[in-house]
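The block underneath contains the structure these notes are about, expressed in structure tokens.
The full complex has more chains than appear here; those shown keep their coordinates.
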Amino acid sequence: METILNIGVIGLGRIGQIHLSALKALKNINITAVSDTSPELARKTAEKNRIPKFYTDYHNVLHQQDIDAVWICSPTSYHMAQVREALENNKYVFCEKPLDKDRTKIQSLINSYPDLSRRLMIGFNRRFDPDFAAAKASIKKIGKPTIIKITSRDPFPPSTEYSRLSGGIYNDMSIHDLDMACFISESDAEQVIAIGSKNYTKDTDTTLITIKFKNGIICNIDNSRKASYGYDQRLEILGDKGMISVENKRVNHLCYYSENSMESSVFEPFFLERYKESYIEEAKAFITSIKEKKEFPSTAEDALKASVLANACEQSLEKQKLIFL
Amino acid sequence: METILNIGVIGLGRIGQIHLSALKALKNINITAVSDTSPELARKTAEKNRIPKFYTDYHNVLHQQDIDAVWICSPTSYHMAQVREALENNKYVFCEKPLDKDRTKIQSLINSYPDLSRRLMIGFNRRFDPDFAAAKASIKKIGKPTIIKITSRDPFPPSTEYSRLSGGIYNDMSIHDLDMACFISESDAEQVIAIGSKNYTKDTDTTLITIKFKNGIICNIDNSRKASYGYDQRLEILGDKGMISVENKRVNHLCYYSENSMESSVFEPFFLERYKESYIEEAKAFITSIKEKKEFPSTAEDALKASVLANACEQSLEKQKLIFL
């Protein structure tokens, strides 16, 4: 007999809706309550998804006794308080990244809960992308990894305002790739350098990050706020016995042969389409870890590591020097 | 304001479940009743999908007043009677292919209802596959089409029993490709020849079909009941100004570079995965045609054409001659 997990979702904006869609693809869960500061959004979402309860005050979700786990999809500034309150109420917690902009608060949370890795999972969804996960799973085929290369380019630059609020390219964009680098290397960074340029906005929008890990792996990340040909997400791992690469997904599988060229389709337009499956796999991993009483596959420790690296990139760029961690 | 369409589904076996899944991805419809001869299957399906009514007797679905449209997913031998009864009860009808094994009955149905193309749609799902649909939509890029090539190979041969009941390779497998040939050529066949061999079963399981259409297009279809590397579904259209091809979808986007080769993943394993989106697009097209009061995009006429062609292939193989239509 399968246990059914009761779930609450806090925050029903874009990322909240993505997680709701992902949750609906899962078996053996019930979404029993949602909350959003907009009463209209809370009501509509509940109705459309046949969710019994909806609130404007998230405390109601956190205090509902029959809820086993909560999804925190609210704005970043609410994350830490909601995570702590959820943990106090004995809920399993899934929190969207970033956990907090202040690394000392993350460290403090880690210190407060010795079993945190079994109670809190952080949303580094790309780890659960079937392609990246398969690359990691087959890494032993290539022997000892020596070079990791990650390409991550957005299709179009953000608005100036978003760009300013986002915390800059390293905390907003590169953080995913920095986590991926840690995920693949299974090591800690010891040297980091970032070089960048401003092509589309007033902030650094194009950057090359180079990392040396303690286990000897060296890694390059290239990020651009704009790639006119579409959302470009690639990974390449060189080892002493071979190479594994993850290529982009094409929107369709047509080829058009004209007099001058063979044209194939561009890539998935943006993260919603490209990483659609990753959100479902992420949710599954959360549920499975709870049921099997295992550590979550992406923890507050991982969030801290990525945050430390993003900060090192910022410092490296500003001070124009190699940063030692 | 959007109209909501009430829908009933008859037959809840494998293909019925596929259509139910597709329907659930649609907006502005309600599935209000289902039926299956197995009371257990009817009940479970209704519960799982929160469908208000379920029956063992399909007449209940056809006579339910508030139902606008029915999906006929029962075994082939029931199709014709259920279609006729549904039409008599003023339902829009979606019927899985084949409509009937007896071409005279299809012709008779067409004769009975002058407006049949606005009332009955036949399930040639591949027409709605995003890749094939995009190929058709961009055909003018290649000028006047001259050669169509269709490859369609199943991953593994059917059981001897299935093979016998299936009506043979032409009515069971090739019929999809024969319809695709008509769909792309937008013409009627005038010459057909089929050549085949028996490699895996007691029936012809490997075949090459060549068709000459009235508009001058020539077409080759190759079918095999077995392709050890997976479900192989390709289309190629040569025109006087270029070529369009539809390639297979890979299961993942990894490449593994070993000492001896570059390995990429195999294709989607079978039709459920490969054509998943086509069932959703097909259902959308059905709903849209009803709402916009248009002819359905795949009709009893199309079913008749494909059936005539499949029969011509059988005759050609048996008599070892070119068949003129």
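We call the chains A and B, going by the order they appear; numbering starts again at 1 in every chain.
Everything that follows uses one rule, which is that contacts are C-beta pairs under 8 Å (C-beta built on N, C-alpha and C of every residue); 3 or more make two chains touch, one makes a residue touch a chain.
Keep in mind it's a predicted model, so treat the numbers as computed, not measured.
A single sequence accounts for all chains of the complex, and while 2 copies are shown, the assembly in the file contains 4.
The rule we apply is simple: only the chains that are shown with their structure count from here on.
Note on chain placement: the centre of chain A and the centre of chain B lie 39 Å apart, centres being C-alpha means.
On the chain B side of its complex with chain A, the touching residues are 50, 130-131, 134-135, 138, 141-142, 241-249, 252-259.
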